[in-house]
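A short worksheet on the structure shown next.
Excluded from the complex is one protein chain; the other protein chains are retained at their positions.
Chain IDs A and B follow the sequence of writing; residue 1 opens each chain.
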Amino acid sequence: MKDIIENIQTKFSISEVTKQRDNQYFISVEKKDAVQVVTYLKDIEKFSNFILLTAVDWIEKGQFQLTYLLSDPINKLDIGVRTFIERENATMDSAHHLWEHTATFQRELKEMFGIDFPGSPRVDEPFLLEGWDNIPPMRREFDTKKYSEETYFPRPGRTTNDPAEHMKKKLYPNEKK
Amino acid sequence: MRKNNLFHWTPDRSAFPTAGADGKLDIDLDSHKFVKIWHGPNHPGVTGNMSLELTISGDEIMESKTHVGYLHRGFEKLYERRTWIQCFPTVVRMCVPESDSNEYNLSVGIEELAGIEIPEMATWLRTLTLEMSRLQALLRIVPAQGGTLGLGLGVQWGVYLRDLILDRFEELTGGRIYHMYMIPGGVRGLLPEGFKDRLEENLKLVDEFAKNLKRLMLDNAVFKKRTIGTGYIPADWVNKYGIVGFVARGAGVMKDVRKDYPYLAYDQLDFEPTMSTDSDIYARTVIRWNDMITSVDLLRQIMAKMPTKGEFRAPTPNVLHWEVPKGEVYVRSESTRGEYGFYIVSDGSKYPRRINLRGPSYTHAVSLLEKMLVNANISDIAAIMVSLQTCPPEIER
Partner (left out) sequence: MAEEKNYKIIQPEDTEENKFLKPENYKREVTAPDGETFVVDPINDYFCDAKPQPHAPNTIKIVEKFLNWARSESIWVLGYGTGCGSIEIYPLMTPRFDAYRFGVQQRPTPRQSNLFIISGYLSVKTLKRAIRSYEQMPSPKYVMGLGSCTINGGMYWDSYNTINRLDQYMPVDVYVAGCMPRPEALLAGFMELKKRIKEGKGEGANEYAEKFDWYKANQKKVIKDWNMPDYNW
């Protein structure tokens, strides 16, 4: 696994390497290199199995983290290729030409995070939602509780407790602190 | 690919549409040669609550599009508002027929991020529950393959036996479908007294059922005629479409997380997943039928090898204030349908930053099914869907 990372380092600039397990590594690359690194891993390093593509919203940094997770089914290795893109008008190069199922992940990201993948097939069609006219729901600024209370007629009388406080009251009512 | 030569018939495809330069079919709905129908969501032949938009000519499918999202609950959004331990009651609801893979993946992910080693007893108990969960899922879905072609009797037997396994689950965990038995650090309890004997009694019934099901379904002439050669998947699609689990094994590609990335006690157990190269519905049914027998065998091995007592839970920080260390991890386990993975990102706070589920149906039911259904007969849709064992809730979460 180490030599693979070194091989990538000779061709692309990697900003961060995280070792999770002996056979699972995560690397951070620049946005412009990401699809090339994935293509390189697929064609040269035999990471022929594409597991997932997902986004993580780092709202405090103003960035989306995209993770391409690939695995090598012969040597049983996993590698995650991370890249950070801007949150505003997020776009990313499409990787639909590499695997057939990549387009599905990109469709979901477009709908749930608002990340555009120009050229990806059917990327503008709604995937999970129907008739959604708010901001993409998986963005962290979208408040699901507020939206639910405004839209779906909450049943009156429902109370919400903080679990820590509630358990303390239930289990140790006499304890002071 | 096996050919069913008796009654083999090649339809006249001369009037069918031709693909243009961009690969899209030239389908003009106003020409009255094609009909667009919605197969589902309220259709008895569709597995779960999903739908297919089909363009058909005669009874042959020209184009199909999968529509999902009928079960979308926004779990991954809700986890932004839940602490790590509060995720457990909802995470099991991500996949209804086989809920234990979810709780296993989440707890093992948290343990890996926090660096917790679980005791040996917990390892065995987790293996036992995962295997029981696999058995109950198979008891429902293997006879259902016959059910899609009109053979309802096997379903009646299988669901009854599945219920007996669910009774054992109820005894062990308190719940029939959703167990929430595995928690970070181990499991919630030890086996009740006499549990193994009662499970063994049920397993004897399953043995008998497997024999009967072979006579009823796998040796049935009509079943063979309908399934042999139908729903063919070439082996080179496996990496192209991200096929996992028994579907890949049916195409002749060995994929089983229990063997490839041994977890829990699976490296101490003796088993061999079945393979086939026929890659049709019949082959996939036989593989799952064999999986069922393997599962029974594994349960017996686990019960014989597991320690009788011991610590079943490692100490963890107070779960109500637990701040799981920063990091990201991908964990996987083998569900009935194939590799079932969780991608977990923690930012070091009380709440998870991201928990993403990658289930096998995500590719099986969308990109693969859309491709497989082209030129299939409309009466085979249900059989093809059950042979891929698509499970909509894990696509849409």
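Heads up, the rule we're going with is that contacts are C-beta pairs under 8 Å (C-beta built on N, C-alpha and C of every residue); 3 or more make two chains touch, one makes a residue touch a chain.
This is a predicted model, so every value here is computed, not measured.
Shown chains touched by the hidden one, complex as a whole: A, B. The chain not displayed touches subunit A at residues 129-133, 137, 142, 144-145, 147-149, 151-155, 158. For subunit B, the residues in touch with the chain missing from this view are 28, 30-31, 41-44, 48-49, 69-74, 77-78, 81, 89-90, 93, 96-97, 140, 155-156, 159-160, 162-163, 166, 176-178, 393.
Note that in this section only the chains that are shown with their structure count from here on.
Subunit A and subunit B have CA centres that are 23 Å apart.
Here subunit A touches subunit B in the complex through residues 18, 20-21, 23-24, 26, 48-52, 54, 56-57, 65, 67, 69, 73, 76, 78, 80, 99-101, 103-104, 126-130, 137-138, 140, 142, 144-145, 163-164, 167, going by the rule given at the top. Within the complex formed with subunit A, the residues of subunit B that make contact are 68-69, 72, 74, 76-78, 80-81, 83, 86, 112, 239-242, 255, 260-261, 320-321, 327-330, 339, 341, 343, 345, 353-354, 356, 358, 362-363, 366-368, 371, 396.
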